[in-house]
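Okay, so here's the structure we're looking at.
Heads up, this is only part of the complex; the chains shown haven't been moved.
Naming follows writing order (A, B and C), and every chain is counted from residue 1.
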Amino acid sequence: MNQADIQHLLEQVASGAVLPSEALEQLKTLPFRELSCANVDGHRALRTGRNEVIFAQGKTPEQTAEIAGALWEQNHAVMATRAKRAHFEAVLQVVPEAVYHAEAQVITAGKESSEAPGRVAVVTAGTSDIPAAEEACAVLEFQGHNTDRIYDVGVSGIHRLFEKLDRIRGADAVIVAAGMEGALASVIGGLTERPVIALPTGVGYGASFGGLAALLAMLNSCANGIAVVNIDNGYGAACLADKILRR
Amino acid sequence: MNQADIQHLLEQVASGAVLPSEALEQLKTLPFRELSCANVDGHRALRTGRNEVIFAQGKTPEQTAEIAGALWEQNHAVMATRAKRAHFEAVLQVVPEAVYHAEAQVITAGKESSEAPGRVAVVTAGTSDIPAAEEACAVLEFQGHNTDRIYDVGVSGIHRLFEKLDRIRGADAVIVAAGMEGALASVIGGLTERPVIALPTGVGYGASFGGLAALLAMLNSCANGIAVVNIDNGYGAACLADKILRR
Amino acid sequence: MNQADIQHLLEQVASGAVLPSEALEQLKTLPFRELSCANVDGHRALRTGRNEVIFAQGKTPEQTAEIAGALWEQNHAVMATRAKRAHFEAVLQVVPEAVYHAEAQVITAGKESSEAPGRVAVVTAGTSDIPAAEEACAVLEFQGHNTDRIYDVGVSGIHRLFEKLDRIRGADAVIVAAGMEGALASVIGGLTERPVIALPTGVGYGASFGGLAALLAMLNSCANGIAVVNIDNGYGAACLADKILRR
């Protein structure tokens, strides 16, 4: 509702075509009309560039399958994260094209895009950080990106990292999954001009406190240009990379 | 040191030109020689695209001025963050071109770049979040970017935000500075396809615990593609935006 | 035995229909009734307007059933929260009218009141927040209120919320169940003049720390007039709404 709309409304009030009380109702919700326009075209993709994704954890297999079916019908591309095999089996009844990425705990059917706007290096400090990294990879590939997996190059054997440095520097964005003290994000952040997305994982002994140690370390990185996402949130890391690459 | 170098070294050992003990010393440091190559060209800008910045907090005015002088001489562009007026006065003795951005607590002299690779929207939830936002703006402008300040549009009066939505959506990246519950990052994250950099601030009543509440909220955002940086770290937010824009 | 019952008893004494000694017997046991494991608080309705409710978690099915039987006998209305199916089966032996609300983990038998003093909008950010919301609904309905379930309208797709705004604004009180960053409570708080009861849930990735992130966010809400209750405490949210509506 722009100035012209309001002018028009007021003229209708002046002419008696609209009652003051009716006009009041419209003016009260004024700031939101624009938003309900976004609602009219009805698609998240218009606003954020990507369709809705199902977060399966805490949902029943049935709920997951129902939502998956609806999204599949709409977009012919659907993805669910944090999905157990039981979720997958329920989804498979509804969307026969569904595929289960077991280590990533991700279900995909179809692909959001077939163009590949870029390549994302997905790096892990150790072998135990791979599940979070795989979640990121599955999401990125569903979105149409190329991924380059560089696993187990943590700072305790830093020469392993240097050998891979060209692949890291050549990527369009870098996701670094690390638990324990999460130092790998800082080291890579100091060695590349690419945006680094730090993905803390819950790997570690007692005082990692479920990933808190790595999370705080990454937030406090002395290297510049480090983006941090939630603990074990490979999905979030991938979405951020996607937004950066699609710019 | 590549394969050819090692082959050469071994041949020298075979020929007696190099003693085994000498060769051992060289091989021990093998993985790091490549890095010391980076050291030879000696410039952070080569690795990360940006020169070193002075973090003045915890440094004396004298230390700050000494480093500033050295960097100015090298690059004819220097910046210090978290600088009090006393830091500025000391720097001014050495770098007469220095300017003090008081609200941002940033000193700059010169500019790193005069091209403007993009425009960054810098948004705050409230008036009290402005210092962190200004730190981000000062850094971005020093790096050559255009900034668009959109202040005091927090979710308690969400229509103020909607009025500015076009400017936010039109930016290349968005920095959202918010204290209290930090909800603004999630709301903007759900309304744009641009990367959103969430910058938690320490603004709030007791249970904000110095910004912890906003930090956790932003890390847990239900919107996709949110990058989080440290509390009140406007500098970090700017550097991340810079890396994204220079891609 | 509620206020009306006591008033009625006293009038019977005044009219001679009941002897003082008989009334004494009834009133004597009023304050509480000692069971083997609990002192059932029969006097609570006089003080707080509502009878005692059984918190089944940490109680054995047998203890739960014994208390439920005593309360049923006294009030012909009984409710237990955080009840597993085993609790329900034990209660069913004693109170055949008992019904199990599985998603809410609530047992009810009868109803505390048949009048409906108001309507409470129960809103969730996502599908995974529904169990906490259903606990609130089961309690509210047992207390005689009308409920209006508005689920899955979180801020990542804020237009879904705006579409439901009339129902939210038309309610007498609003309960907002949200995990992750809990931003929905702030957004709704800024859009209605009704009291908003923020109910944080434990839904989220690692750094939600079991609901701590949502809890802190809600406590720090920049919107006015937000009441916060304990994590996943749908029961507490309902009781607060009940107190507000019965005013």
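By definition in this document, a residue touches a chain if its C-beta (ideal position, glycine included) is under 8 Å from a C-beta of that chain, and two chains touch if they have at least 3 such contacts.
No experiment lies behind these values; they were computed from the predicted model shown.
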item	value
3 chains shown - copies of the sequence in the complete complex	8
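By definition in this document, only the chains that are shown with their structure count from here on.
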item	value
Chain whose averaged C-alpha position falls nearest the assembly-wide average	A
Chain at maximum distance from chain C, centres defined as averaged CA atoms	B
Fraction-based call for chain B against chain A, same above half, different below	same
Inter-centroid spacing, chain C versus chain B (mean Cα positions, whole Å)	49
Centre distance in Å when chain A and chain B are each reduced to the mean of their C-alpha atoms	23
Multi-partner residues of chain A (at least 2 other chains)	32, 35, 215, 230, 236
Chain C to chain A touching residues, read off their complex	126-128, 157-160, 162-163, 165, 203-208
Contact footprint of chain B on chain C as seen in their complex	125-126, 154-158, 179-183, 186-187, 189-191, 204-205, 207-209, 212-214, 216-224
Complex contacts: residues of chain B adjacent to chain A	30-32, 34-35, 47-50, 53, 158-159, 162-163, 165, 172-173, 189-197, 215, 219-220, 223-230, 235-236, 239-240, 242-244, 246-247
